[in-house]
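One protein chain is absent from this view; the other protein chains keep their places.
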Amino acid sequence: MSTASVSLPNWITYGLIPVLNLIVAFLISGVVVWLIGESPLGALSLLIEGALGSGEGIGFTLYYATSFIFTGLSVAVAIHAGLFNIGSEGQAYLGGLGCALVALALDRFVPWYVTMPVAVVGAGLFGAAWASIPAFLQAKRGSHIVITTIMFNYIGAALMVYLLVHVLIVPGKMAPETRTFLDGGQLPKLGWVMNLFGAKLGAAPFNVSFIIALVAAYFVWLLVWRTKLGFEMRTLGASPTAASYAGIPYARTVMIAMLLSGALAGMMALNPVMGSSARLQVEFVGGAGFVGIAVSLMGRNHPVGIIFSAILFGILYQGGDWISFEMPNITREMILVIQGLVILFAGALEYMFRPALVHVYQQFKVK
Amino acid sequence: MDYYDILINVLSSTIRLSIPLIFTALAGLFSERAGVFDIGLEGKMLGAAFAAACVAYITDSAWLGLVAGILCSVSLSLVHGFASITNRGNQIISGVAINFFIAGITIVLGQAWFGQGGRTPQLSPASRFSPITLPGADAIREVAIIGPLYSNVISGNNILTYLAFLAVPLSWWILYRTRFGLRLRAVGENPGAVDTAGISVSWLRYRAVMCAGVLCGFSGTYLAIAQSAAFIKDMSAGKGYIALAALVFAKWKPVPVMFACLLFGFLDALANFMQGKQVPLIGAVPVQIFQALPYILTCILLAGFIGVATPPKAGGVPYTKER
Amino acid sequence: MTDTPAIELVGIDKKFGAVHANKDINLTVAKGTIHGIIGENGAGKSTLMSIIYGFYHADAGEIRVNGTPVTIRDSQAAIATGIGMVHQHFMLVDNFTVLENVMLGAEGGALLAKGVASARAELKRLEKEYGLEVNPDALIEQLPVGLQQRVEILKAMYRGAEILILDEPTGVLTPAEADHLFRILKVLRDQGKTVILITHKLREIMAITDTVSVMRRGEMVATRKTAETTVEELAELMVGRRVLLRVQKGEATPGDVLLSVRNLTVKDNRGVTMVDNVSFDVRAGEIVGIAGVAGNGQSELLEAIAGIRKPHSGEIFLDGQPIDKADAARLRELGLAHIPEDRHHMGLVLKFEEYENSVLGYHRKPAYSRGPLLDLDAIRKDAMEKIEKYDIRPPNPRLKTANFSGGNQQKIVVSREIERDPAVLIIGQPTRGVDIGAIEFIHRRIIEMRDAGKAILLVSVELDEIRALSDRILVMFAGHVVGEKTPDAGEQTLGLMMAGIAA
Partner (left out) sequence: ADVKPALVYGTGGKFDKSFNEAAYNGAEKFKAETGIAYRDFEPTGDTQGEQAIRNFASRGFNPVVAVSFAWTSAIEKVAAEFPDTKFIIVDSVVDKPNVRSVVYKEEEGSFLVGVLAGMASKSGKVGFVGGMDIPLIRKFECGYEQGARSVKADIEVFQNMTGTTGAAWNDPVRGGELAKNQIDQGADVIYAAAGATGLGVLQTAADNKKFSIGVDSNQNHLHPGSVLTSMVKRVDLAVYNAYTDTKNDKFTGGVQALGVKEDGVGAAIDDNNKPLITPEMQAAVDKAKADIIAGTIKVHDYTTDNSCPK
């Protein structure tokens, strides 16, 4: 008997299954740690200590989480419209350009709270612009968006390197990066939030863009589940034929979904560029766009789930740094290993446990 | 240097740079023609490179390195198969996962074992595939036109290079002249037809992804122990994606795949060669243009401006008969 | 004829998740006979046959072939035991040639070269013996459906099938092609082969089968000698009670022309002309039925009128206004409602909750929105009202639509489109897969709409349904409207027109 069409209660689908998937991913990571000759439990406790053991650790965790919320939302918005946007990485990279140009132009003249909204728009616009070409190719010419967005990540990287090396670099400096923004181009840290809980933020670059991310998450929720546009996007994502029957314009909906997705990815740049390093650097995205895929999958494409799984990945990133510092044998790339496993089990193998759970559940229900 | 020498140099560079692309794109060909999308090519190549370098280093044998590379890559194919064939998971997600996992694990293990920043130690000549001088290469080197072509471009490559060019007609022959190939192409178009013909869709697709694994094993091995003399972190550096682009560019056909890979390899060689040189009227061309060109060309192709690229119909869709 | 039956099924049981597709089925098919199987949509016929063919695995039960119990692990095993099957949905590789399709799975060696020659020879032989003519080097995608089906039959014959299962083969055939098929089937029977034929068409059953079995809701309810039964009895067995296909309705009082189609030509995705220069009018207060064998352009015609498919040429007028752009949303605003043929793919989003589907296509109406937002309270209240009015069960607007049964799903679509009070209603296959109670209900609603002065265009492959509801009948064949008749035109006449034989 096939079990795929048997429906399970929400607490299993949205609670138990993701947790099981996560546990398996961690168990296998533990095996890797053990193979290297370190203690998996030791690594786990270091992970938690590093990520949550101090105000500074939490600050870093939330700093990373901020980026992941944006990219996770970016991936999710596209997925709801049935589009798999693998290009968040490149869109965020270009978003950094938009955000940096705004900061460079305004930081001398206005305070941060004036720069910030303009930078949000700038980052969003550039991100959206970078998404618009694959979006157009999908909407009008039917080019597979997965492939085109991958291509655009590489094209974007080449473009950004060119700009940073030849145009934006500070003459005489070695590193391909822009000048440091003045205060008017830097986002303030959220030290006071930490102080509320009696902790110290220290040097952690946890900043105002976290709040922007939360607001963005709220708007994504509103968009997807409460607006007409969101309804149309979900219809298209769930059934393209039903969407055409319902008179939902394919090209327009694809374009809007991808532009929003690109804009969200672009806004991610605010966090590292204006919130942390105060300059645009080469490769500043550092894979956060890809992490967004994992975050969105883990969070079942729902903003609340995305916030939780972004924080989880924040813990992973910060705690992973801590592990690699304390256990020199384990490099930080352990994070990539765990990340890959989480994507594998929460994404590609998400239903591996389902048949077994269905059987258990049905036995249980009969009794 | 006259122009012919330049051409010869760029061509021999093109060959060296195209080989990993050819193996990898052929790998993608087998997988995707069977209806399994594979963006994990990058990861498989990288994993194979790592395994090949480690084993070649330990055993001092290039051939054992090749075997290890293939085994590693095939096991990753099996993971991809388990996720996307057996568990009907999303093939793209599975590929992304494999890419991440390998990007991380190779560095983690490499650093833990060798402590060289994720690199493996330099390999001795015995543990590498070294260039082979074809008969007569030295004798006719001085002959005009064909001399340099034969002795610098055709001769003087390692065995994997020749295998790559052999793999192209072989792949064609397998796909179009054997039972396995017929079934493989069918399962990528309509798995139902294969299933009702009494052939196991899963097993067929597993065999296809294993073929892909073997070919990626070759490409990874080439990177680590033929082209270079060690594994270096991220040494695939996006070649898996370029190969994917070449596959699309070649419309999922073996011989065009070779030409697409040669084209993309040529662009790369040209980028190296043109670096810092002045082009009349334009000035110095930024290398980034050459780096981006394969991707741009592929997008233009996908947009349908250079013919239409229709992927295998059942590609990316897990085969379900019972909902 | 020998005494051991060709096939015996004992206690076959099969569930798809919550759907119990086959319940404890017993069936005996005698060797050298043509055995018909009938049953409503979703009765479980295809499932049962696919189990015999090794495509699905039964949860319980036994299969015996020629008296010996067999385990049919996969289709390969079925083929080896001499079973061949022509599926309801063809299992062909579109971009392969006929020859490649026939060889697939029976290549005769690891290399193709040798098999190709013998396959060619064998095809020649089959062509001669049964008149199964088809060019072995033609690409499947370039063949008309009739020929594609022939390839399916050739596939089975090529593998030496002794028992041939055909799942609704005539749905895509013209009567003439169907006749040709039946002649072949009779030759096969006379050679001692066994044929199992699934069809909805009782006439075909009476014409060709030796024995007939009836399925209803996953159960095998009866088996009769064809000679000893009647169409009426079979119909009753099929639906479980006496069938009353006559709908009570008064005279139509046609008013103004509300929907007008002029010289419409529509092509399908492959660029094949499916609707060829069609013109007709539908007036307020009348039901115009379009009869025809499936695949003669009805689907494309409906899609073009509904604004889903862009016409190639020609004009459509709604209430006198020209519709120049395919835009389903705008057409809805202008008062056109559309009950699509395929509720699973078009009419509903199965993943959505019921209330979301109850406004699909109308979600932009001011009644359901506040600014850019949806007014969920209004939508749910509205959905609940429809659930009560149409007796949709279970009465829960928050239930996932996939969890409603087929009939209730159809009611969700029907209620949504009818309650919008449109001026023009176009309907495709309104009662496909719907139980008899729901059929009557839906039919009554359609008549009420007519009496309320709406213009209704109805497409159905069920000739009985067309005749019961329509005030005028247009017959489509190969993309053309070949004629117009009144509902009291004889079944015979309409049938001939549907076959493109008479006008």
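Letters A, B and C mark the chains in the order given here, with residues in each chain numbered from 1 onward.
Basically, a residue touches a chain if its C-beta (ideal position, glycine included) is under 8 Å from a C-beta of that chain, and two chains touch if they have at least 3 such contacts.
All values reported here derive from a predicted model rather than from experimental measurement.
Contacts of the undrawn chain with the visible chains, over the full complex, involve A, B.
Summary of contacts with the chain left out: across B:Arg119, B:Lys253 or B:Lys313, the touching residue is B:Arg119. Interface note: of A:Ala175, A:Ile211, A:Ala251 or A:Val304, the residue touching the hidden chain in the full complex is A:Ala175. One chain of the complex is left out; on chain A, the residues touching it are 60, 161, 165, 172, 174-176, 180, 202-203, 277, 281-283, 286, 321, 324-325, 328, 331-333.
Residues of chain B in contact with the chain left out of this view: 1, 5, 8-9, 12-13, 16-17, 107, 111, 114-119, 122, 130-131, 152, 223, 227-230, 232-235, 237, 269, 272-273, 275-276, 287-288.
In this text, only the chains that are shown with their structure count from here on.
Centroid analysis (C-alpha atoms only) places C farthest from chain B. If you average the CA atoms of chain B and of chain C, the two centres end up 46 Å from each other.
Averaged C-alpha coordinates put the centre of chain A at 46 Å from the centre of chain C. One inter-chain figure worth recording: chain A and chain B are separated by 30 Å, centre to centre, where each centre is the mean of the chain's CA atoms. Residues of chain B in contact with two or more other chains: 322-323. In chain A, the residues touching two or more other chains are 2, 4-5. Touching chain C in their complex are the following residues of chain A: 1-7, 222, 226-229, 231-232, 234-235, 238-239, 241-242, 244-249. The part of chain A that touches chain B in the complex is made up of residues 2, 4-5, 32, 35-37, 84, 86, 133-134, 137, 141-144, 146-148, 150-152, 154-155, 158-159, 161-162, 166, 290, 293-294, 297, 329-331, 333-341, 343-344, 347-352.
Looking at the complex, you find that chain C touches chain A at residues 14-19, 59, 306-308, 327-332, 338, 340, 342, 345-352, 356, 360-361, 363-364, 369, 372-374, 376, 400, 402-403.
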